[in-house]
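The other protein chains are all here in position, but one chain of the complex has been omitted.
Think of it as A, B and C in the order they're written, each chain with its own count starting at 1.
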Amino acid sequence: MAPIVFWIFVILMLGFGLSVIVSRNPVTSALSLVVSFIALAALYVSLGAFFIGVIQILVYAGAVMVLFLFIIMLLDLRVEIRKRMNLPAVSGGTIVIILFIKILFDVCYSFNGGHAEFPAVSVATHGDVWTIGTMIFRYYNLPLQIVGTLILVASIGVVILSKRELK
Amino acid sequence: MSFPPALLELLVLCLGLALLLVESFTEKQDRTLLAYIGMVGLGVIFLILQLLPPGPTGMASYVFDPVAIFFKKFVVLTTIIVLIMSVDYATTIQRFVPGISSQAGLGEFFAIPILTCAGMMWMASAIDFILIFVSLELVTISFYVLVAFMRRNASSLEAGVKYLILSAFSTGFFAYGAAWIFGVTGNTNLVRIQQVLPALGAENYSAILFGALLVLVGLGFKIAAAPFQFWVPDVYQGAPTPITAFLSVGSKAVGFIVLLRVVQAFQSLPPVGDKVVAALIILAAATLIYGNLAALPQTNLKRLLAYSSIGHAGYLLMAVAGISARDSGQAVVIYLAAYLLMTLLSFLILIIVSNYADGDEIVNFNGLSQRSPLLAFGLLVAMMSLAGVPFTAGFLGKFLVFKVAYESQQFVLLALGIITVGCGFYYYLKVVRAMYWQSAASNGATIPVSGLSFATIVLLVLFTFLLGIFPQMATGLLR
Amino acid sequence: MDSVAWIILFTPLVSALVITLFTQPYRKLSSYLSVAAVGISFLFSLIVFFSPDGSAGFTWIDLGIFQVRIGYLIDGLTRLMLLVVSGVGLLIHIYSIGYMQDDAGRSRYFGALSLFMFSMLGIVLADNFIMMFMSWELVGVSSYLLIGHWFFRSSAADAANKAFLVNRIGDFGFMLGILLVWSATGTVAFTELTHKWSSLALGSTFMTVAPLLVFCGAVGKSAQFPLHVWLPDAMEGPTPVSALIHAATMVAAGVFMLARTFFLFEHSPLALGIILWIGLITSLLAAFMATQQSDIKRVLAYSTLSQLGLMVAAVGLAAPGAGIFHLFTHASFKALLFLGAGSVIHSLHHEQNIWHMGGLQRRMPITFWTFLVGTLALIACPPFSGFWSKDGILAASQGNFPAFCAIALVTFLTAFYMARLFVVAFLGHSRTEHAEHAHESPRVMTVPLILLAIPATIAGLPPIASLFWRVSGHEGSPATAIIVSLVAFVAGVLAGFALYRSRDKDPLNIPLFEYRFYIDQLYDQLVKWTQDLLAGICGFVDRWIIDGGVVRGLSGMTWGTGFALRFLQIGNLQAYAFLFGLGVVVLLYFILFGVP
Partner (left out) sequence: MVTLNDYLLASGLLFSLGFAGVLLRRNIIVIYMALELMLNASALALVGFSRFHVRDGLPDYNAQIFVFFIITVAAAEVAVGLAIIVALFRARQTTRVEDLTSLRF
């Protein structure tokens, strides 16, 4: 993949990610989030992870964003009133973030093998969906069942927490 | 034995599902019946666990070793007692959950802890980051629901939101750390990681350490280690009390088993393992200081227990930091067993008394010794044990932890531990003083205790003493 | 043989458990249970008395480096102590049935008494330091419970606290001593220690400091100067308790412990010297104080202190045998005196001031005569038991002139203040209405008095004493000792009679003695100062570190208090997240780049 395409998507992802955390309007944030994640999905595809890229778009653009937007509309959230900047909070947070990024860069650059080109891979004979599917049902059956339980608990929880009058 | 151990969690899961089904298809049944079914079912699971020998499971990511068995028994027992508490707490739940019928939502309140229990049991066996992650999340998400369960109670909701945000925050760190560990070692399985680590080049040490520390942060949140413990007092205070007990015992215990397994895996590479231990020492010291000092000015018993739970996390971390000593794991296990007894005992009595006195401030316990000698004695034993008075389980736990710290030459931690025990005496005795020295408030009638709670209190008190007087019993916990 | 020792030890424990757990509401039953338990212990102690030496035990707690053994060691010392503890204990239990007749907390009382018997027998039987120390602490607990039995009286509650705290000071030293001994020899068992200690090649400082730390335990428990202050206050407890615990047995545990572990001390002349003088100072101070007290139990309490000082001094003179012999005779006559005092107090409706008594010889004849026996024994009148044992100590001090004088002076003072007590309380005319209407106590109380009067009279006679205890060197008691002791005794009695005969109030007024050399006041001041200081420090910590640091710290500090206050307004969750993040970054930074 051409580096230029990679950098475009990275910039898209990070730019809209930044927009998520700086925009005053929650709707803008939610939409930026989706664009950021679509760019992220493109990066997945660029790494050959087609299945992950697809479910990324399906889950985030299809479900999560709708959920966020729906809730924002439901609660009728408006643009945040411009408040005076809280200097200590912002500066403190910024310093923490800058320190974290510094540590992260140090770690990334020290990581051996990070600077070389990716090793060559062949295309999976049955495509990666087949491979992942087989592995999930063959080796990762237990986590799959746990995730099933998790979703059950989550759906019960959502009902409990939001139904107006429980039975 | 032909009984596959992995079936146990599925049985617990089925139990939870069965309760949910019964809940939805019956109309007039008394909902507390569900709790009793749950207790009996979990009791059967406990018996099976008692009989199953440790052995291979045929799965790479799932082990059934003595430690796993201990923790499974531990969480099953905790869940049973939490259900007992929930029955006592049902009136409060009904008050704060909107519903058509008077018992709306109760069925779910009894069923979700059983599903959580299944998640904790999976965590006890998990040695693969994927399995750890999903079971950890199952536990976490059920706690989101349970903490915020009383949705007409603003405190419960506030606690729910605080837990939600901070927990998701810690999950982010955990997942990122696990990603890095995978990136460096090419494995998500702890056993495999332990095997490949010694061959790791020195230039990758900071990368693997970065991953390990972030995983530590994620687990540090679960076990309430400073500085990742800020949620604890608020959430413990706001959550329904049985859930607080569940959080402080079950959630913390499974956090510790994962922590133990991860730290153990990293010991195969001393340069990294030592730094992980150094991080644990820092966390332990911070946790000890914070938990014990901040507890001093507390006037609310529930909040006091929250700080005390942070303090105990500090002692447990001391034991984990002493991983180089032979008995480190054993000390953690015995300390947790003692912690289960005394913490659940305090919460159970707290629920009964605060139901009656309508408040969980320490002043609500004034003169309890006259109103209800049994409850006062039970709480006295719990406080003594939490403080670490000899001949109680808590003393044994602290003794072993200090021994481990001594053997692994963590003298600074040892000194800190001994000093903070002194602080502990002060704030635990505050409760005792209220019960025995202060005279009762206007409401001087005796407090009614249900038969089941009565039996539970007696058993917990009994075991607190038995464990303290016959420590050999405790060493048998890990067959 | 094996099971006998265990029966002696555990029967009272069983009784204590049964009483506290089951028979709380049945007060009569509880008292009988307790008496039966100590009766069984006494019977089996008799069996042990006629059995050969022995020892056995088992490991109770085994945690690798740290082992706790429960075992017993039976030798001459143990036999005698078993007999004293269970014998006096039995009589006092019986007496308590009468004395505590009207008390609502009788079950609690007898439960604690049984617990006390268990722990005291544990000290006596112990074959190692750890078991002894645990029993030692349990004795402290039961003494605390019994002193504070009438906890609704604030003076009783205060006295219980005082006793407990003062004893903790001594026990702390004791514990350090045990740890030192253990670290040096690797064992805590007495028999092993006896061999190892003498062959230990350590500096003389260590060989002095370690035994002296162990001695601290005795200073606390046997109420030696400067930790003697708790014992007189402990008289707030019921009188049988004062007799059993604070006169006959528990306070003697310190002396017993010194005798048991004498092998630690015998190699250090300096340690022995310090022990000797602490004993003598205690003895003298207490004797002076006793001359000015007007509470009958307090006079007896100070005389106990004084006698305990003599016993400790005997150990310091390297004659622990003489000390134990005095312990033995003292147990019987002091218990007798206390029970006699209790009998008086009981029939005078809890009147304890001797100036409100008088003329009791006709109204309470049994009490009168037995009390006389006890007094004669205490003031070392031949041939009563006290004469022989005190003479033994005096004889042991022959080579040490200052000590000899001090003991002679104590003998004189003892005779003086006991004559005073006796004359004022029993002779002359009745000074109050209560005293006029006094009547003899019930039989359940007088029978123990009579039974105790027997050993108080005869136990010291050499042929009888040799049955119980072999005092080395006593046979050749030099004439000077006997003469001095007799002169001091006669002078004391005469002075007492001359001064106090038919007086209605004290002709002497020595505030220094009456106020116990102001030692308690000094301690109170000290405690107050320390408390003020601690409170100041705590207040400072609370205000500046807890409030200012931790609580505000939760909401985010690091930017100074001014910023922190504004940070607080933002809301906690964000502050938590910030601190969480800060923690992550600091941890990462420190571990990745900080730790070498």
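The criterion applied here is as follows: contacts are C-beta pairs under 8 Å (C-beta built on N, C-alpha and C of every residue); 3 or more make two chains touch, one makes a residue touch a chain.
Predicted model, so just to flag it, every value in this text is computed and none were measured.
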Visible contact partners (per top-of-document touch definition) of the missing chain: A, B, C
Selected residue (touches chain absent from view) among B:Leu19, B:Ile84 or B:Leu164: B:Leu164
Options B:Thr32, B:Thr57, B:Ser101 or B:Ser155, residue touching the unrepresented chain: B:Ser155
Contact set of chain B toward the excluded chain (per top definition): 129-130, 133-134, 137, 141, 144-145, 148, 151-152, 154-155, 157-162, 164-165, 168-169, 171-173, 175-176, 178-180, 182-183, 186, 188, 233-234, 237-238
Residue numbers in chain C that touch the chain omitted from display: 551, 554-555, 569-574, 577-578, 581
Sites on chain A contacted by the missing partner chain, in the whole complex: 1, 3, 6, 10, 13-14, 17-18, 20-21, 26, 29-30, 33, 36-37, 40, 43-44, 46-49, 51-52, 55-56, 59-60, 63-64, 67-68, 71-72, 74-75, 77, 80, 89-90, 92-94, 96-97, 100-101, 104-105, 108-109, 111, 113-122, 124, 128, 131-132, 135-136, 140, 143, 147, 150-151, 154-155, 157-158, 161-162
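One rule holds for everything that comes next: only the chains that are shown with their structure count from here on.
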Category of the chain touch graph - line, ring, star, complete, other: complete
Comparison of B-C and A-C (more C-beta pairs in contact): B-C
Whole-Å gap separating chain A and chain B, where each centre is the average of the chain's CA atoms: 31
Centre-to-centre distance between chain C and chain B (centres being mean Cα positions), rounded to whole Å: 45
Per-residue overlap in chain A, given as positions that touch at least 2 other chains: 103, 106-107
Per-residue multi-chain contacts in chain C, two or more chains: 582, 584, 588, 592
Residues of chain B touching chain A in the complex: 6, 10, 13, 17, 20, 59-62, 97-101, 104-105, 108, 111-112, 115-116, 118-119, 122, 130-131, 134-135, 137-138, 141-142, 144-145, 148-149, 151, 180, 183-184, 201, 203-204, 206-207, 210
Touching residues on chain B, where the partner in the complex is chain C: 161-162, 165-166, 169-170, 173, 206, 209-210, 213-214, 216-217, 221, 226-228, 230-231, 234, 275, 278-279, 282-283, 290, 293-294, 296-297, 327, 399-400, 403, 471-472
Chain A-facing residues of chain C, complex: 556, 558-559, 563-564, 566-567, 570, 574, 578, 581-582, 584-585, 588-589, 592-593
